[in-house]
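Yeah, one chain of the complex is gone here, protein chain that is, but the others are all in their spots.
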Amino acid sequence: MTALLAATAHVVLPKIAYHSILPVLVLLGGAAALLGVSALVRRPLDTSAVTAVTVLTALGSLSTALVQWADVRNHGPHVAIDGAIVQDGFSALIGVLVSCAVLLAALVGDSWMRREEVRGPEFQVLMLISAAGAVVMGEANDLVVVFLGLEILSIALYVLAAFDARRQQSGEAGLKYFILGSFSSAVFVYGIALTYGATGTTNLPQIADYLARNVLLHEGLLLAGIALLLVGFAFKVAAVPFHLWTPDVYQGAPTPVTGFMAAVAKAGGFAAFLRVFVSSFGLMRNDWQPAVWVVAALTLLLGAVVALVQRDVKRMLAYSSINHAGFVLIGLQAGTAKGVEGALYYLFTYTFMVIGSFAVITVVGGRGDGLHDLERYRGLARRSPWLAISFTVLLLGQAGIPFTTGFLAKLEVVSGAVSGGSTVLAVVAMVSAAIAAFFYLRVVFLMYSSGAPVVELSAAGAGPGGEVRSLSLPAGVSPSVAVEGGPAGAGGGVGTAVAEDEDEEIATIPPTATAVAISLCVGVTVIFGLWPAPLTGFAHLAQLLIH
Amino acid sequence: MIHAAFLVFLLPLAGAAVLALGGRRLGDPLAGWVGTAGVAGAFVAACVTTGGLLSRAAPARSFDQTLFTWIPVGGLNVKAALLVDPLSMTMALFVTGVSTLIHLYSIGYMRGDEDYPKFFLYLNLFVASMVILVMGDNLLFTFVGWEGVGVCSYWLIAFWFGRPSAASAGKKAFLYNRLADVGFLLAIFLVFERTGTLQYHGIFAHLGAIGPSSRTAICLLLFAAAAGKSAQLPLFPWLADAMEGPTPVSALIHAATMVTAGVYLMCRINPILHTSHPAQLVVASVGAATAFVAATIGCAQDDIKKVLAYSTVSQLGYMFLAVGTGAYEAAIFLMVAHAFFKAELFLGAGSVIHGLDDEQDLKRMGNLRRWMPLTFGTFVFGWLAIAGIPPLAGFWAKGDVLDNAWARFPVLWVVGLVTAALTAYYMSRLSALAFWGDDRWREVLARPAGATGSGGHPGHDAHPHEAPWVMGVPLVVLALLSFVGGALLLPWRPGAPLHWLAPVFGGRLYDAHLSGTTQWVLGVVDAAVAVLGVAVALPLWSRRPVHDRLEPEALKRAWFLDDVYDAVIGRPSQAAARFAATVVDVQVIDGAVNGVGRLARGAGSGLRRVQTGFVRQYALGIVVGAVALLAFMASRVW
Partner (left out) sequence: MAQYLPVLLLLALSTVFAALSFVASSLLAPRKRPTAAKVAPYECGIVPDVEPPQRFPVRFYLVAMIFIIFDIEIVFLYPWAVTYRELGTFGLVEVLVFAAIVFVSFVYLVSNGALDWGPAKRLRVAMGERTTESTVARVGPEGGPRAGRAA
């Protein structure tokens, strides 16, 4: 105790530059305000009011991130808050990216909440908190801060995944995500500990500095630390073989959450992943590059191949997001400034495409959020041409067709890999893209083929949980409960309503907020596909502080 | 002032955007006026820009206007930028100027068409593309315009796609052009590979990096593209079929502007072309040959627009002859003069067609000078100009080309001179058949009226009617320009307006060194040949409309070129396609694809089994992965 007191006698207060964490403060402030107000008023908050506040918060953090960007452009990158936070183009870009994701997801979520008659601010509050975590990960300059961001991001996402209390799948997704996520977090912390043991610091630039100044006689400890950190990050970004949670969670979570999760968790995860590996462990490149190489190759191929056999659109896109993670890993694997640039650009374009895609799926999924069989998309073009063309654009973008942002994104990371000497990986990437094109185009083909969906499939198969057959969920949650077959969940009413609602659902008209979000996503995908200069310039300038 | 350059293509584009969004609401004829306003604005902007350019000293008359960085990928950094120099502004001026007149004319001509706004949408889009083509600062941006005009011409030729002939003519034009565009693309690749840039100035600065054979290859590849767009041998058949489009389209695209894109491109790359003599010879020879062949075909055509189409091909041949000679100024001079008189001729022909309720067959016209005095009066200027009668523009322009050819390639000069005689002959034949002779149109107008297009005038007055004023104004203006256009580059005037192009071509401009006497003699010969052609044709054809011996089947069918293509390319490729479809595709490709697909699916189904749904197994997966990584790292230590 006395030793503690003696130590505390010389407290040196760090200089807190609040403006350097302003986007985080804005996001958390918005969340706290929403939560507080909702607790104080007697009636449940109006959904449009909640959405408005969320959108305003997102715009606020977007503008603060842009201010940070301008600040970095004018005054150069720097560290703040005693070296715990870094301000560089990279962090500002992640801030912009995450803010955009919140904005879009809030719009999609608004329509979803109205349709599912979910009220209250919890959905948006959790989203804002989770986004704050992602932004923290983007500007973390210390492994401990990375972990802090990771947990803020993840815990909110666990709850979001389980948010749809009516569908048992959703709860299961949340629980699975939670268990595996905490498991991987533990591994991650162990990695931090080992790294600290090897280098005597958790500060990212100091680690790099230490490695530059010292020759490690026994690098085993550090290498083990790197390996465990790699596991933690790979889990977060859903890289093979740490991806196993992804399909179940993506499928089970409410569809707007899936879109948000796919975008923000990947953005935050990769932001820290890139910074830690390229900046701090840059000198250990020869040690981690082969490992990342293998992980990237596996991720690319497995994501593309398994997506081929999926019948459920959400599950298919889950595997496709695994494939995308592989592409970003290629940029990481190159370990160069060009690779980082490519990876960032990829993340940026991917965010819009994936949120837009899941927005479309939300609409098509219908009331109860359960109609995700591929068959639902047959003839969508006739029922809702606008929706079909939007989905087509977004899918083609994901497939990397020229004149969409996806094309240039793939080109950038692959050319980064080639210039980094990883030609074989580039070939693997192109092969996987070719395989992936098949299942994207299959959906497009279905949408533009004639005929109505075979409704029996979804109507007879236990209502909203109808597609559970592909997701065999044996006693994963609690050993005594067999969940196989998707029991009605809370869907008693909804399940029987499916057949009656069929006509209404076949019309498939997106609500206004979702329509706005989809248009934004499609617009970004097409406009910056035709005119890529601003976005590539943005990614090009968004350099890491050290690399 | 010079900074107004971007408006030159933005205004027509804006017009197109307005028409695309609200064309239907604007309706007939407001949509036409909106389109015309966009193009007229572009013309004004071009004038202003040119004024700005002129206010600079002659050597400093080149200006880059960067709009935005378009594609920055690795070493490739392409800007969307405009190059403002005398050559591009000359092109821009006459493209927008002639287009304005043709737009105005179309307001009257297209009245009553159900797709009236769409027509102007395409026209505006076309003008914007054409301006991008001529003002692009790099090969790729030019290519954007190049493809833009290509697709617009496809839409416009096939505008009345209800007729099978129009639809197939559109397709034909598109295919011929696409085939030629391959040359453009290959040239772009080659240039980029050798110089690392696509910007014209950059390429010309790095000429040393391109070997002699590569230069020839680049020139010939670009010439292949130019031959497609400008309808040169052997790629010209599409232009005759393109006359299926509405007549203003024929005038705008297939006489005045688009077809000159090839000539422009060759002039633009003159620093490369100058260093490759083989390429120059090829360009000049193909040009002369095309001029002659097309002129012969023109002598035997019955469709008024087809005669004009072949005459266009022939005149374009002259331009390429000049380009190959190195007489770029002469080429541009002829291009501008040709734009005036050919537009005049087409619009005049359109007026005739309009007046005769869509009759295009020369053999069913005759004696129209009595019924359509304005059309006739203005048509005469176009006719005499293209025939090369002094002092109209055509005489000076063609004379300039031939003088240079005489000095450099005497053999080609002979071909050119013969062609000049033929030109005078077939144009006089056309005029004689249309405006002299008997009233052969009576049976046309006796038909029940209103079956086709031009509506409004039922058959009861039963004689050809003159066009409305919106169609008359362009006719008069263009007739005037055909007359005085020669003043742009009179041989004895050192300060002639077109000499302002000189800085663009610099020392690469061919200097003929002809003495005054030679020039006089050549001029007299030109004039004599022209008069001869007119003198032979006019009495011959105004007396009797049919001379079988003078219209052999070979010429009527364009030297059987279409049949040759059909036999050599069409049928074998159809057979090959059938073979590919039935044998290669089904057995080889499908087999391979299905095999790979089955493999991938098999792998997918197998891997899918890993996904059990049990959290404990997922966790095990993580552990296995982590152990593998740790093992790998351990292997790095030991």
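Miscellaneous remarks
Chains: A and B, in written order; residue numbering restarts at 1 for each.
Definition applied: a residue touches a chain if its C-beta (ideal position, glycine included) is under 8 Å from a C-beta of that chain, and two chains touch if they have at least 3 such contacts.
Small disclaimer: the values here were computed from a predicted structure and weren't measured.
Every visible chain touched by the undisplayed chain in the complete complex is listed here: A. Within the set A:Leu22, A:Leu35, A:Val108 or A:Ala239, the residue that contacts the chain not displayed is A:Leu35. The chain omitted from view is touched by exactly one of A:Ile16, A:Ala186 or A:Leu530, namely A:Ile16. The residue touching the chain not shown here, chosen from A:Val118, A:Val249 or A:Val413, is A:Val118. Within the full complex, the residue among A:Ala49, A:Ala70, A:Ala165 or A:Ala186 touching the omitted chain is A:Ala165. In the full complex, chain A touches the hidden chain at residues 5, 8-9, 11, 13, 16, 32, 35-36, 38-40, 44, 116-120, 122, 165-166, 168, 218, 220-221, 462-463, 481-490, 492-493, 495.
Throughout what follows, only the chains that are shown with their structure count from here on.
Rounded to whole angstrom units, the spacing between the C-alpha centres of chain A and chain B is 51. Residues of chain B that touch chain A in their complex: 68-74, 597, 600-601, 603-605, 607-608, 610-615, 617-619, 621-622, 624-626, 628-630, 632-634, 636-637. Those residues of chain A whose C-beta lies close enough to touch chain B in the complex are 175-176, 179-180, 183-184, 187, 218-220, 223-224, 226-228, 230-231, 234-235, 241-242, 244-245, 247-248, 287, 290-291, 302, 305-309, 408, 411-412, 415, 435, 438, 471-477, 531-533, 536-537, 540.
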